[in-house]
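Here the complex is missing one protein chain, while the rest keep their positions.
Take a look at chain A:
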């Protein structure tokens, strides 16, 4: 390993050139680290955003039942689903939140105007407002599939406050026929930051009067078994296309058992089908939030390649010039019988040693700079939108650009690869050197 020792002596003796090489490697390593961190953060954020936002596919149709929704929900593309059964309940002891504006006379004709919107679901976390952070739980818990069969309800905090209700309290909800009531337990309160509008809106249409309960419980209040719709969460638009096939298969099979239902097949976002089913893909949130992250990730990947290529070319040229400049030294070593691969090895060791020093400098810098860079370079996590029924103002998930050992390892591998390629390729010239032509004058 005497060539390694020579490399160390050479680096020590040629301080100026070593510093130049170090400068180049610092730049390359910093850019590479930036690229890897950005790519890693983009991948993490994409996965998180997919998980949180995903793509919601809404299936509607007259014959859509909870059983059919369950069959579709069990197919591979689906990560979760909510059968949605809507109704309006007129609870005798609950006063709804109302708009500030006076009620217009014509609105009084609607007997259900003072009702509360009751939505039967499986999992409140899968609701878009909750998934995107627009709505958040402030007390108790959300609804899950484990609540199926239980008479529990989730209230908006303004309605709860107005009626002095809190978690654990019972609340009487009227059945669909308005004649009997069933006692529900308040298991959670949520906050929807959507303001109560200044103009008149029927109380049942206000977000503050939105109640969520398990779909079976809502059905038990006499609101039927046919779902208003079912919302299936998949991870990407591509998965939505797969789901469409599954929906057609399930609904065709269901349809063959009874009259009149099959899925429409007019395209991925399918409008009404011939037999009354509708397949809507809501990938707006996905497109708005995942695609930019994917673009950042792809850019970071391209950046890594570009830096690697540019770094290799730059260092290759530097090393080629160095070899040219150090021909006499190579000739001397060859005259002593040094093996040519060791001469190439000496140059590689010199460049690799500088690369390692650069990495050692860049690593702590990366730890310092990464968090600040992350907030500037990456789009924010799942963000608020202005969809009706939603509640803007939720805090977006913070974007993290964190450096892991794997990132540093990746930079080290690429940097050492650059060292190797940039020295071995010009080093081929060393293999062609002949000591006599270097060291002695031709007579």
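Basically, a residue touches a chain if its C-beta (ideal position, glycine included) is under 8 Å from a C-beta of that chain, and two chains touch if they have at least 3 such contacts; residues count from 1.
Criterion: contacts and distances are computed from a predicted model.
**Student:** What is the protein name, per UniProt, of the chain that does not appear here: "Putative tricarboxylic transport membrane protein", "Glycine--tRNA ligase beta subunit", "ABC transporter ATP-binding protein" or "ANTAR domain protein"?
**Tutor:** Answer from the UniProt record of the missing subunit chain: "ABC transporter ATP-binding protein".
**Student:** In the full complex, which bits of chain A touch the chain not displayed? Write them out.
**Tutor:** Within chain A, the residues that touch the unshown chain are 2, 5-6, 9-10, 13-14, 328-329, 331-340, 434-436, 439-443.
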